[in-house]
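Here you go, one structure.
Only one protein chain is missing from this complex, and each of the others stays in its spot.
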Amino acid sequence: MSIETVDLTHVYMPGTERAVVAVDRVSLRIDDGETVGIMGPTGSGKSTLIQHFNGLLRPTSGRVLIDGEDLWPREKDGPRTADLHKVRRKVGLIFQFPEHQLFEESVYDDIAFGPRNLGLPEEEVRRRVTVALRMVGVPEDEAEALGRRSPFSLSGGQMRRVAIAGVLAMRPATLVLDEPTAGLDPRGRLELLETLSRLHRRWGLTLVVVSHNMEDLAALVDRVIILDQGRLILDGPTREVFRDPESLRRLGLDAPPVVALMHALAARGAQVDVSRLSPREAAEEIDQWIRAGRPRRAGSGREGDAGLVHV
Amino acid sequence: MSMFRDITIGQYLSGSSVVHRLDPRTKITIVGVFMVVLFAATDAAAYATLTAFTVLAVHLARVPARMLLRGLRPVLILLVLTFTLQLFLTPGRTMFTLGPLVASWEGLRMGLFMVARLLLLLVMASLLTLTTSPVSLTDGLESILAPFRVVGLPAHELAMMMTIALRFIPTLMEEADKIMKAQMARGADFESRSLSRRIRSLVPLLVPLFVSAFRRADELATAMEARCYRGGRHRTRLNRLRATALDAAAAALTGFMAAVVIGLRWWPG
Partner (left out) sequence: MPPDDLIVTSGLGHRYGAGTEQEVTALEGVDLRIAQGEFVAVIGPNGSGKSTLARHLNALLLPTEGRVTVNGLDTRDPDHHWSIRQTVGMVFQNPDNQIVATVVEEDVAFGPENLAVPPEEIRRRVDEALALVRMQDYARHAPHLLSGGQKQRVAIAGALAMRPACLVLDEATAMLDPRGRREVLQTVRRLNRDEGLTVVLITHFMEEAALADRVVVLDRGHLVMDGRPEEVFSEVDFLEGIGLGVPQIVGVRRLLEEAGHPIPPSVLTLEAMVDFLCP
């Protein structure tokens, strides 16, 4: 399925002195099977933008098209709510700290909340819960026991998985996640990134990930969109976008340390390819550079240190 | 950024007018006296005095009238209802009839007075919150209630509770909005017509909200303990309340207004 926005603008409290333009004429298109990251400083409109992808917010002006179908046709009454329910099923939205929305007495019932809202027979609900748990990495033989536990007795990382499973049980084609790894420890983070990447590879979900963490995005998405003050200012392949850490830093975004390292070396004149995203890629590049006798561009010196990211 | 931002609870409009500069204790007392006097008012002259007092207060506070009127909109239905009930249910000389209903001249008078009473009450109460920051409002309340500590009234604790409530209202509103949207993304229906379904649909909203509120309360209590909080005793304050000549003038004016209204009621003739 595809998500498209055309000149999408969203204004909070329009017509009052406190009006805020949160999203400003954003046009973009996300196609089936893509992995897309959305970045931008706090208050750049990321959260507002993604809430349009499943019809939770209505644009002040502009259009949102899901599979080419306009969510908010211009007639006065708008669409029937049934259409929005369908869209919310197709585009699963997962907010930051999704574990905060758990409410049922058991993990099973919490995940079953969505499918039951769809009015599915209990047999189908059960199947969906099991599959959803498998999708977030819970093996079938453990699903039964986990399902009986109270979601509030789980660890932070497990709770987050259960919350994500609750959305997956709606069988969305696209998963939109807001800061999915926030607050997790290193292992929890790596496990969740692996789970998300598997959702794309094995289960064919389109992924849209809002994150400040470029390490996460480097590991997860092929394309990155950058918002600033509600405007879309950059949209391109991840490697291309991370090629310029200095302009990212001006937006208050930190390049992953590895990207910053390659740029800092290049700024000192080292002839290295800067489009390296992972420690392994960077180490290979530096290894070759050392073996080649550390070639440097003539006339370069230490004044190029602007590329360094100081913590 | 939420739908709840349009709601304004006890909104405060910062400024430096005479009314803003009054000691909160003075303002709370004035509103208290005003309320008592309002219920003593029975004739047009008394209402005119009270209205003049209110208009003067609004004028001195330099609060835009538009803002006050906007605050009255939600109670419009209540006003209309009050007026209608008074008009038709008060026995007296017939003004006109509407089917079985009889509107009386006495009803008209009572209805108008009731509406005026409610309006004046609302305007003065909004004026209090519009010109007094939540902090000084609670400080004022704490100070006014302090003498009642001898009879066991926990004045400091009440004020502290009010401060914390004010501090967390915006946070919890935002949270409620987020949880609601998250459950809507899972097909929850908060717009159902049927009442029983609607009440049931609140469970996925209220349970997480309560869980979160309890977690916040727990963490806040720990944070307060870490900052040596141990109740109201032995506490000092950054800002002390200080009454000035301005407060004396305001009190005198209020006293005069009260005297006029009460005089009008019991003065023979």
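Observations
Chains here go by letter, A and B, matching the order in which they are written, and residues are numbered from 1 within each.
Convention: a residue touches a chain if its C-beta (ideal position, glycine included) is under 8 Å from a C-beta of that chain, and two chains touch if they have at least 3 such contacts.
Just so you know, these numbers come straight off a predicted model, no measurement behind them.
Interface note for the absent chain: among B:18, B:35 or B:166, the touching residue is B:166. Only one of the listed residues, B:59, B:93 or B:235, touches the absent chain: B:235. In the full complex, subunit A touches the hidden chain at residues 41-43, 155-157, 182-188, 190, 212-213, 215, 252-254, 256-258, 260-261, 264-265, 268-270, 279-280, 282-284, 286-287, 290, 294, 296, 305, 308-311. Interface with the hidden chain, as seen from subunit B, comprises residues 133-135, 163-164, 166-167, 170-171, 215-216, 219-220, 222-230, 234-240.
Assume only the chains that are shown with their structure count from here on.
Between subunit A and subunit B, the centres computed from C-alpha atoms are 44 Å apart.
Chain contact summary for the complex, subunit B toward subunit A: residues 1, 5-6, 175, 178-179, 181-189, 191, 203-204, 207-208, 211-212. By the touch rule above, subunit A contacts subunit B in their complex via residues 12-13, 18, 20, 22, 47-48, 51, 54, 56, 81, 85, 88-89, 92-95, 98, 100-103, 113-114, 117-118, 152, 166-167, 170.
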